[in-house]
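Apart from one protein chain that is not included, each protein chain of the complex appears where it belongs.
The letters A, B and C name the chains in turn, as written, and every chain counts its residues from 1.
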Amino acid sequence: MDFDDSGSDLAFRQEVGSWLDEALRDVPDQEELSQSDREHWSRVWQDRLCAGNWAGLSWPVAHGGRGMDALAQAIFNEEAAVRGAPYPLNGVGMMLAGPTIIAHGTDEQQARHLPGILRGTEYWCQGFSEPGSGSDLASLRTAATRVDGGWRINGAKIWTSNAHNASRCLLLARTDPDAPKHRGITYFLAPMDGFTVRPLEMINGDTEFNEMFLDDVFVPDADVLGGVGNGWTVALTTLAFERGSMALNLWVWARQAVDRVVDLAVARGLADDSAFVDTVGALQCDAEAVRIGSMRMLGESRAGGVPGPETSALKSLWAGVVQNANRLAVQLDEAGGVLLDGDGAAARMRRYLRARAHTIEGGTEEVQKSILAERVLSLPRSR
Amino acid sequence: MDFDDSGSDLAFRQEVGSWLDEALRDVPDQEELSQSDREHWSRVWQDRLCAGNWAGLSWPVAHGGRGMDALAQAIFNEEAAVRGAPYPLNGVGMMLAGPTIIAHGTDEQQARHLPGILRGTEYWCQGFSEPGSGSDLASLRTAATRVDGGWRINGAKIWTSNAHNASRCLLLARTDPDAPKHRGITYFLAPMDGFTVRPLEMINGDTEFNEMFLDDVFVPDADVLGGVGNGWTVALTTLAFERGSMALNLWVWARQAVDRVVDLAVARGLADDSAFVDTVGALQCDAEAVRIGSMRMLGESRAGGVPGPETSALKSLWAGVVQNANRLAVQLDEAGGVLLDGDGAAARMRRYLRARAHTIEGGTEEVQKSILAERVLSLPRSR
Amino acid sequence: MRATFTPEQREIADAVTSLAAGESSSARDALSDPWRAPGCDGPLLRDFGLLGVPESAGGIGSSLIDLLVAVEALGRRLVPSRFPAHAAAVQLLCGDDARTDPLPGEVLDGRRVLTPAVDVPGTPGWADRVSPDPLVRTLVPYAAQADGVAVLGPAGVWIADPAGSTARQSFDPSVPLADLTLSPPERVVPAGAGARRATLVVAAELCGVAQGAIDLAAEQARTRQQFGRVIGSFQGVAFPLAEAVTARKAAWDLTLYAAWAVDNGRPDAEIQVHAAKAAAGRAAVFAAERCIQVHGGMGITMEADPHLFLRRAFVLDARSGRGSWHRRRTGELRIQARRTVPA
Partner (left out) sequence: MRATFTPEQREIADAVTSLAAGESSSARDALSDPWRAPGCDGPLLRDFGLLGVPESAGGIGSSLIDLLVAVEALGRRLVPSRFPAHAAAVQLLCGDDARTDPLPGEVLDGRRVLTPAVDVPGTPGWADRVSPDPLVRTLVPYAAQADGVAVLGPAGVWIADPAGSTARQSFDPSVPLADLTLSPPERVVPAGAGARRATLVVAAELCGVAQGAIDLAAEQARTRQQFGRVIGSFQGVAFPLAEAVTARKAAWDLTLYAAWAVDNGRPDAEIQVHAAKAAAGRAAVFAAERCIQVHGGMGITMEADPHLFLRRAFVLDARSGRGSWHRRRTGELRIQARRTVPA
């Protein structure tokens, strides 16, 4: 077992680093920006990724990508995260839509969508979750009714990142209400004309998610991906890509969260308090375990394995360390964190509040533990 | 709300204290004794309680008791615990059998058993739990079959404190296998001739519990308590007395556990470490909360209320603080606690190991949380 | 009866609960609009001002627990009233047993609304421990909405008109916070147990906040369905809420006992107050975090209510000595007490 970059990996890492250093030269620290400014830089950043030919880094060459593997993508994401690069505004397009269309799309669908994603002209969002179906995704109720030449869709979606910028949606809808819940679902590459998008304000004031209301929205047959009634299988592909891409740079955020709380304590003269030292010891263990676990997961994937249920352990560890580090930073603040006009206090509180979502989004903490119980420990299903 | 002893309570506390100081004069510190020596002193202590007319402290005068209330019993138990008095060897007789027989027994049964308990000549044990029915008590399978003049009983019981000293057993057995599980149970005041008693060695080396095997044991009709098929109702009475008596001095053990870990840290020069100080702060909060919660529970009972499900919160807090304090004491030990011939190390490890049972005995931690969820939060049954 | 609420205390709880239930202003209003006095503000200040005030300070023999019962009921519903702050200010002023002159009548009957100032910028504990007094205070609630400030300093307590006031951006906009600069006081009175009394008012509100968050979480757990069942039937959801119940009960019991210990001049009053404030802050933050979690995605939106409990919990945990400081003081005092015991 070896944790080093190979020679070629190292060369690639250096290439990526040089490009990032140059491309990020005029990009301000995102943590200090308003949400609209962050969104502006996300768009700029997406354009630069596309122009720099990074958007399809791990897509096959035949589809316009660079044909590199998940490790290369991980190296790119790590190096970008370490430098505090903006989130690219079409992450859903690059990381979920493109790979899913490559895996399940027709030639026509691939030709229609992939170039626009690589060029950065076609933005995507993911319409899976619904107000009534959170952890229980397959209970979704958005209904697609057969009409001439396509489907008429009614329902509501929620937690849609970037819906207000997207023109296309990875949409799950129920096309057969009488089939078992996993069988009656179809996956659409839906145009978003006719979607009503409403921003959801988060508790930290950001509006990174949206609700979407579909009221007799027409989607043509040509936009069915993977066949009518096969939506659940196709969705599992997307979810696997989502988990995979999540693991690529989660650890960077964990490390940065620990860095920040340590820096704050040093600045406040609290870093020699042994209770604090012990806490940092525990946070460090967890944050490093996320990093190493991510490397091992990537290694297994690259060796041809499928990321196992241990991914859930990483997610759970990551959420815990980020939540705990960010809470501690708020509590170490001069006024217990509650005077938001204090030096850096608003940003610390924003991060603490944002982190509360980490045990909810991308599979709740409860779901992760269920997965570990069922698939690692072979305990019976508890839900 | 007033947390003080009333004048008469205070006078009683002083009376109790004087008696205890005298009666304990020749009793050694129990923590340092071998189990057989502890059992010896438990027997001696039981005799002294009986001789001093304390055995029926809260029994009605009509039944030979002193007719005092739960608070008086609490005062007695507290004062005894604070002084490290031995456990009386017939606690089951005094605290469970007597009160249950008073509540549900016939005149004949009361006349037959109560005097022996008060005199300390009739020792009792409690035959409720079975190997297959732990938390799910009502699933018990020990079977009583109708025979001439009584019942023939077959089955096994477990976790029976003091079975090796007892001559009588509060025995639950299934008399109607076809009835719903709570309906087919009968409660017996069983003579223990014919019971096979086997000690269970605990992980700390003590043998305070036993297994009992019943192989065609005959119990006469005269020993049915509360009527055939009414066993579950009678058992609930016993369990309520058990919970009530448990709460009387639990808090003393919690405080003593915190005392011990603080004393050890002081002796080792570790008491100024801020991580330790913070931990003690948290332990102190929980230990005091057990004490105050016990007082409030007693107050409510005395005011005519029934101890509510909040008792489960006390049990849970208590188990947690004792386990955490005892684990910390072991870990603060010079060799991480693992050299048992070190100064005081064996006693510390014995207490740590004994405390592991606190989240199992008297209703597991999982059962306590279920009770809180169902009865305090009105959540649906989860088991 | 020992260790039970008196009938009067139950009546106080019922009366305040009714007032709170009938209140149309909520903590949410202040998210979009400047703080305004809720309808119950006047009745609370007018009718409940003598709760917890010792006779020596002009009271009628009401115990501190009477007051805490009222404040806890307000905390449950996050009522954005000045009453808890005013009551804490009054408590701050009447901690000296030897006090002989009553507090001004206009304070006791709520015509003159006070607010307490007990936290010094950059220090985690009470202002009476910072000497020399820098004459600045922080985390002062409702400063612009009060008619005067009850100040704690190393020399004692006094009522002040602040020389300067700077509104700060409060994490809970329904509790406006300010920094104050003060002139040296002309006359102070001994603080006695003032800081302890005032701090228990905050602890009581925290216990209420914890209970409110638990109630909201339980309601969600009883109604939200996933996998064909209400989520409260999953122990993975139910058990953490049971832990919140346990933590909140511990905090409330500690708070009640500490109030009794302070009122009765018990030797353990100091450690009990620290334990109560530490436990109450922890219980409230934990309950609010769990309330968010139980609400799933909705829990992290502004439109759901869990974050309102989190905001109040943090603001109160920070005030009147931070929770972490109270916890450490609890540990220090416990260890100190054992050092003096023969081994």
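By our rule, a residue touches a chain if its C-beta (ideal position, glycine included) is under 8 Å from a C-beta of that chain, and two chains touch if they have at least 3 such contacts.
Note that the structure is predicted; figures quoted are calculated from it, not measured.
Every visible chain touched by the undisplayed chain in the complete complex is listed here: A, B, C.
Note that of B:Ala179, B:Ile203, B:Leu236 or B:Ala267, the residue touching the chain absent from this view is B:Ile203. Interface note: of B:Asp4, B:Asp136 or B:Asp216, the residue touching the hidden chain in the full complex is B:Asp136. Of the candidate positions A:Glu15, A:Asp37, A:Asp216 or A:Asp263, contact with the hidden chain is made by A:Asp263. Residue-wise, the contact with the chain that is not shown comes from B:Ile158, picked out of B:Ala23, B:Ile158, B:Leu225 or B:Ile292.
The missing chain lies against chain A, touching residues 1-6, 9, 71, 258-259, 262-263, 265-267, 271, 274, 276-282, 284-286, 288-289, 292-293, 295-296, 298-300, 302-303, 310, 313, 316-317, 366, 368-370, 372-373, 376-383. By the touch definition given at the top, chain B reaches the unshown chain through residues 129, 132-136, 139, 158-159, 200-203, 205, 209, 330-331, 334-342, 346, 349, 353, 356-357, 359-361, 364-366, 369-370, 382-383.
What chain C contributes to its contact with the hidden chain is residues 234-239.
Operating definition for what follows: only the chains that are shown with their structure count from here on.
Distances from each chain's CA mean to the overall CA mean are smallest for chain C. Between chain A and chain C the centroid-to-centroid distance comes to 40 Å (mean Cα coordinates, whole Å).
Chain A and chain B have Cα centroids separated by 53 Å. Counting partners per residue, chain B has 274, 277-278 as the residues that reach two or more other chains. Each of residues 229, 234-235, 324 in chain C touches at least two other chains.
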